[in-house]
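Below is one structure, written out as structure tokens; comments come after it.
We show some of the complex, not the whole, and keep each chain where it was.
Chain IDs A and B follow the sequence of writing; residue 1 opens each chain.
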């Protein structure tokens, strides 16, 4: 949607340095921007690209404006400001309301008139789809589910059963919400399945990545609070609670019955074991895992970045001989 | 399904302390239970909730009965006993037998009369679906597959090709069984794909988690023995064999041609490298991986729980200076 710099500045409350009549037609990186592109400078590592950008305008911090040869939109948080402006300049594609002839909606289900139900969608008994929501091709919504207003289920999503989703949720392809938790009781004859009878409660403004899975609770519900962001290929176990605005990066897992606080950040391939409590504002470094309750906000981790394999073989050998080194020090101390 | 405590006790061979006429209408946790709820006490960490529960009855060990103010069902294994009773009180939803008009079944495929084939299902040539099995919406079953009796493929499952599944299997959404193994031969011109021509054999009473993948064998079959439980987002490579009643938790991977014994347990984010043999009754701790044959039952692991990041930075620096520490000790010894 073309929009003038003046309109952008007014709408988002930014100071504009430059011609308010310039029209923005798209977004681009500093390097690839052209006369109608909006771009941004947030990380100092891209600052060297600023003087030569051919963008129409750059969203940046006040202190970077003097090196900007084109129009500047000033913001304390240029990345977030760019994100909001880009959402306006390049909006999500519009869709026609209605239920595609090749969708199958149960007779007791209810779909808002302004929602779009794509080809190949199957919606189960007693489920409801809210106003302005988009349910993309191949998505399956089981029985007793609620999808709130303005949600987008992109394609091939599975909302299994007893899942309640708030407003403006985004669910990427292959995401599975409400699958059975991993509940098994050992007996001399092998495992007995523990029925998984709870649901999943998802707040507002939640985004769930491609092929991520969130299990239903065993008895009570699994809860994903509002504003949570979960990346691709993550696993959220049964009866987990994820606090507001927590973000979890790819290939991470939160084991059953664990509670994660608000505004936590889990890097990629991290984990939390089951049945622990993690307080607000905890950051977990990549490849690390939390093994017990965390009661103090802060950064936690324990991982070994890769080094040359020969060097690692030596380090590993030294590590394994630590016991004998300790004995040698003991001997020396005697 | 409402059932009296007397009936429950008789059917499962439990001692009942309390009124056999009390009717159970559902299950709940100790805390949320009401006058018609069945609940259980297994882990000592929940024992403090026992005296105040408002449940109709609690499944528990004999030694916990005296602190129980409501009816008690006595079991040596209360979690497994609860699981069985809950399966009776809250049975899986019933379904209508038949093939939905929006399913596509190949002419040479065969579907038992008592099976349910949901909307959006596609079944390939020469595949068969057993008695009482449920094939949920969006599921694709390729050619030459067998789904045994009383199986449940929840939704959007893919059974790719040459897969033989026993009775009572449960396959959660997004599970992929029989995808090509990762077989590539390097040449000066790049990778050549090694045709993956085997199948997958799945025993009885197997449960496979959401978005888990099990590759077909390269020449012979990949084998998942009876009673195996695999959680979400696990990867089982080609020609792997998983022994009876082994359980594998989320985000774990078993690399190609490895054999895992019976009753093993892999915690989350674990792995076994390819081409190894792991004996029965091996437990792998979270985040750890097996790098060679395991011939002795027991618990194995090697992982570092996260600590405060500053503390970790120091520990990592000390680890990297181990070589110089060893030299210093050598010097002292001279």
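Basically, a contact is a pair of C-beta atoms (placed from the backbone, for glycine too) under 8 Å apart; a residue touches a chain by one contact, two chains touch by 3 or more.
None of the values given here were measured: they were computed from a predicted structure.
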item: Homomeric complex, total chain copies (2 given); value: 3
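Note that only the chains that are shown with their structure count from here on.
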item: Cα superposition angle of chain A on its copy chain B, in degrees to the nearest 5; value: 120
item: Computed distance of Cα centres, chain B from chain A, in Å; value: 26
item: In the complex with chain B, residue positions of chain A that touch it; value: 102, 104, 120, 122, 124, 138, 140, 142-143, 156, 158, 160, 174, 176, 179-180, 182-187, 190-195, 197, 211, 213, 215, 219-220, 233, 235, 237, 251, 253, 255, 269, 271, 273, 283-285, 288-292, 298-304, 314-315, 318-319, 322, 325, 328-329, 332
item: Footprint of chain A on chain B - complex, ascending; value: 27-29, 32, 77, 79-80, 82-84, 86-87, 90, 93, 100, 102, 118-120, 136-138, 154-156, 170, 172-174, 205, 207, 209-211, 226-227, 229, 231-233, 244-245, 247, 249-251, 268-269, 286-287, 303-310, 312, 315-316, 319-320, 322-323, 325-326, 329, 332-333
